[in-house]
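Shown below is the structure under consideration.
Shown here: the complex without one of its protein chains, the others still in place.
In order of appearance the chains are A, B, C and D, and numbering begins at 1 in each one.
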Amino acid sequence: MSQTISLAGIRQLIGQWLGQGKRVAGPIRVNADTILYQNLTSAEALLLDGCVHPGNSIKEFVMPPHEKLYEYVVKGRDVELRNQEAFPPERLILGGRPCDAAALPILDHIFNWDFVDAAYNQRRQALTIVSLACTRQDDACFCTSVGLAPDAVQGSDALLVPLGNDEYEVRCQTPKGEALFAGKCTPSDRQGSVPAGPAKQFDAKQVEALITSQFEAPVWREQALACLGCGACAYGCPTCHCFDIVDEGHAGGGIRARNWDACQFPLFTLHASGHNPRQGQASRQRQRVYHKFHIYPEKFKEYLCTGCGNCVRRCPAGLGLLSVLTAIQQAGAAAPAAKGEEAKQP
Amino acid sequence: MSAHPTGVFEPKVIAYVCNWCTYLGADLAGTSRLEYPANVRIVRLPCTGRIDFNLLIKGFEVGADAILVSGCHPGDCHYTSGNFHARRRWILFRQLLDTMGFDMNRIHFAWISAAEGKKFQHVLTDIVEQTRRMGPYAAYSKICEEVSC
Amino acid sequence: MKNIYQPELMEILQVRQHTADVKSVRIRFKDPAAAAAFSFRVGQFGIFSAFGQGESTFNICSSSNWKDYLEFCFRKTGKVTEALWQAEEGDTIGFRGPYGNGYPMEAWEGKDLIFVAGGIAMPPVRCAIWYALENRAKYGNISIVYGARTVGDLVFADELDKWAGYENVRVVQCVDPGGATPEWKGEVGFVPKVLEQAGLTAHNAVALVVGPPVMIKFSMPVLDKMGLALKDIYTSLENRMKCGVGKCGRCNAGPVYVCKDGPVFNMEMVRTLHDDF
Amino acid sequence: MLEQKLRQTCRELLANGTVKVIIGYGAAPAGQATRAVFITTPEGVEQLVWNDRCEANLVAYLKRPEVRALGKPAIVVKACDERALVVLQQEAQLERANVFVIGMACDGIGAPREAKCRSCEDQVPRFCDVVLGEVTKPADAASARWDELAEFMKKSPEERMAYWQQELARCVKCYACRQVCPLCYCQRCIVDKNRPTVISTSPSLKGNFAWHVTRAFHLAARCAGCDACTRACPVGINLRLLNQSMAKATEENFQCRPGTDPQAQPLIGNYATGDKEEFIR
Partner (left out) sequence: MSRIGVFVCWCGENIARTVDVVQVAEASLQFPGVKHAAHYKYMCSEPGQSLIRDKILADRLDGIVVASCSPHMHLKTFRGAAQAAGLNPYLVEIANIREHCSWVHQDKAKATAKAIDLVRMAVAKVRRNNALQAIKVPVTKRALIIGAGVAGIQAALDIADAGYEVVLVEREPSVGGKMAGLSETFPTMDCSQCILTPRMVDVGQHPRIKLYTCAEVESVDGYVGNFKATIRQKARFVDIKKCTGCGECWNACPQKKIASEFDYGMGNRRAIYIPFPQAVPARPAIDKQACLKLKKGVCGICAKKCAAGAINYADQDQLLEEPIGAIIVATGYQLYQISAQQPTAELSGYGEYGYGQYKDVIDALQFERLVSASGPTGGVIQRPSDGKEPKHVVFISCVGSRDNAKGISYCSKICCMYTAKHTMLYKHKVHDGQAHVFYMDIRSGGKNYDEFVRRAIEQDHARYYRGRVSKITEENGKLIVRGADTLAGTPVTIEADLVVLASAMRPATGSDDLARKLRIGYDQNGFLSESHPKLRPVETNSAGILICGACHAPKDIPESVAQASAAAGKVLVMFSHKEMQRDPEIAKINESTCSACFACVRTCPYQAAEKADVRDRAGNLVKRTARINQGLCMGCGTCVAVCPSKSADLEGFSDQQIYAMVESLL
């Protein structure tokens, strides 16, 4: 037995949520060639299968690009701190890709490692995630290479599997998912299915080892030559979570805000003394791969990557993790266990 | 500037002026007791050439309802060419502000020499009255308060 | 759920200027309850806020035994330190911490201690020295080698002389060539060379070396020659940090998050970091 | 055809040591348009391609220290890219003699054809060492250069401000628009400076407005019109409109088209007593 729901049913669900003053987000077409996850203003705006993957990720709804941590008010020589008590509104994310939903459990590790990040967790608990299994993919997708699949359910409260002509099978995964779809589905015996994911592009386990063994290999410098050092890959990535803390305000008071940051920018590691451990773009790009495929797995047993391919699609220089990782794999195969005698990375 | 107790809207006007001409023009308006509204806050800079375009944006960010940029007449600049550079910069920057949708009636440029106390009075009074009629520049101040998500 | 980024409000008790651009500040918790609940290990650091400018990371340079205040030391280089430079007694700043692992003082008990510091790196070492002197019996001989560019750049210079007064504590001060003044009685030379000339013995000893990377690089062979194993040489890394709670990714060097797994590491561990620090 | 001629030219350049590296377009693996390739061996020239997906402005790579370390480069440019090269020359960022410029006649790039190509006036580069190919399809409406801007300017100021408020709300300050631009070569950008914080680093609306005004104005009388920034923006903000506004103002007020005359003095930093001013009281 399976549960199904029609596109009209989904739109009615959105209308209901919006009516109750809650937020609904999903992929919408922003202009001719850009589709992004954004808050919906109407049910019709939702674009279930308009593209392979929207330009951004649902990370924005648990860690926004710019977020107030707390307020400070200067009173003469004293200061008063006002905490950000406002509880984030309940939000339904509809039509997200499985590789975006899978990113959230991965991020839960770092945001609850020893110190529990209240802002992240409050937003995370307020989310209900209904993903749509992928029926389309492009050369940038490599979710299969990191252990995911077009119909992966990690991180989703419910998964919609297309049955054709606007009918979807609903596979609830969590009580939240069941509560959401309770009474809205019609039982049926049709089973949805999706085409197999992209062929495995690289072996994640092997790459994880190669990164340390090839740490000084010239492949990093060659791959990074075309990189222009912007933050498009990091900001489009569902799992990149690095941030900066800045003050915004004036003599009388203001806010301390958390903003997105990226290890691709030179200022990320610049010491006050002027020394910069990662001066060249090659070392910065290696750091990003090293953090995703070696450090994070070593600490939290999961790759900090869901293979969504946004870094490939969004890179203005036509790079992205895929080409770097495949290049590492070839370099690794060509010169096994070449302990770092190469010249130092700049 | 919040509204004056009588409820009349008191526009906040910031004036970026050059030290050698317009600032002295304002001094002359003072010594000649030429009255004008108290809404303007004068920021003294050595030359109009020194006034960079970010200062206009910062002025609107701190809630100015109108901004005046004024300095020596072309040819009179104490540093010979500061005002020529400024003029060329404003010719281009005004187009950008216009494209971005800034309210061009809130951005004023003037040449006021050290001998033109009267002109300083007229320009200021005119700007304040015109801005008072237009009301506060809510469009941009709303942009500055809003914290996304 | 507690906002881990929100600092405690601190009142400035005393500001001391050490050099042309280095000051140390003594602060106390405004909220007595927070003061009571607070404890830290020497070697840990905190993140200090100048409201309106931002936050910066400095070691807590007072000993953990001193209960009624904290001290930190900073050099005026950037936006936050410029604001802190203007702070006066009675002003309010923010502090959150303690963060990091701190020095394994317990593991060092019963051993000789060798402290090597350079320039502005004296504060991270000072807290360990005072802690050791306050539990003098637990530790063997203590030798301190501290150098700076010029005599005017020496931080906590008065305390160096005080330490020399303690029994079997040897203090060697030096300034870089050309940095000496006529009345300077200490050594003249770079820290690694002065360390070598000090002729310290190092059986059953641990060393704490903190300073600019170039000083650490040239001190290592000297310590090696003295017979210290890599695991017995500790340092406190000076990575760029922002959150201090292992989230923002800045201090990630090699496999470790310096703010959570460090900043104190032994050299064995540091060698594995692929000089990313 | 043209691709073969390009490869042949580059093979000779590398073989006879005129240059150490060729900066050209190569196939991008993941179905993207093309991407920059850096060929240092004569055999490597096989990677070079030339088609209507060679969109990137490779001149941006001349500012990268890693690329400069490779030695004297030859660079493949279209006419719009070349204008950026000329501006860099005027601003003492590169010595013309240190770069070998391979100009490609261009019938327009991008599928669908890019906006700039539809009204392109000079499809053949003019200041390069060698020009390959010739124009087979002239651009259709050269006069249509300012149509898009004119259409936009029909809106009222409130509508325009509302448009930019909606567009810039999406900006996340990834600075792709800055990094891909050949003329954004500052080692430490104004936005990376905090004493004082002239532009708020937060991707709030205030920070985004201040940033995009500064970026657009820093291109006044300099922008080559290659539209690399508009292509690079991951959230699809039409930065081309801002650049066009500045380009149109520069042409109409000062009769200057940036990057079309290597001997010309840059507009900003010079002055003329005759600049017209009808808006100054």
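The working rule: contacts are C-beta pairs under 8 Å (C-beta built on N, C-alpha and C of every residue); 3 or more make two chains touch, one makes a residue touch a chain.
Small disclaimer: the values here were computed from a predicted structure and weren't measured.
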Chain not shown, its touching partners among those shown: A, B, C, D
Hidden partner chain, touching residue among D:N16, D:T136, D:Q187 or D:Q255: D:Q187
Residues belonging to chain D that touch the chain removed from view: 91-93, 185-190, 193, 195-198, 218, 265-266, 268-270
Positions on chain A contacted by the hidden chain, ascending: 74, 76, 250-252, 274
For chain B, residues in touch with the removed chain: 4-5, 10, 12, 14, 20-21, 23-24, 26-27, 29-31, 33-38, 41-47, 49-53, 55, 58-59, 62-64, 75-82, 85-86, 89, 113-115, 121
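Criterion: only the chains that are shown with their structure count from here on.
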Contact-richer chain pair (by C-beta pairs counted) among C-D and B-D: B-D
Separation of mean Cα positions, chain C and chain B [Å, integer]: 51
Between chain B and chain D, centroid-to-centroid distance (C-alpha), Å: 35
Inter-centroid spacing, chain C versus chain A (mean Cα positions, whole Å): 38
Sequence positions of chain A contacting 2 or more other chains: 65-66, 244, 246, 250, 257
Residues within chain C bordering two or more other chains: 54, 78
Sites on chain A touched by chain C in the complex: 69-70, 72, 74, 77-79, 81, 83-84, 110-111, 113-119, 121-122, 215, 241-247, 249-251, 254, 256, 258, 261, 263, 268-273, 275, 277-278, 283, 287, 291, 294-295, 298-299
Chain D to chain C touching residues, read off their complex: 194-195, 197
Chain D partner contacts - residues on chain A that touch it in the complex: 30-34, 36, 55-56, 65-66, 138-140, 221-222, 224-226, 228-232, 234-236, 244, 246, 248, 257, 259-260, 262, 265, 267, 280-282, 309, 312-320, 322-323, 326, 346
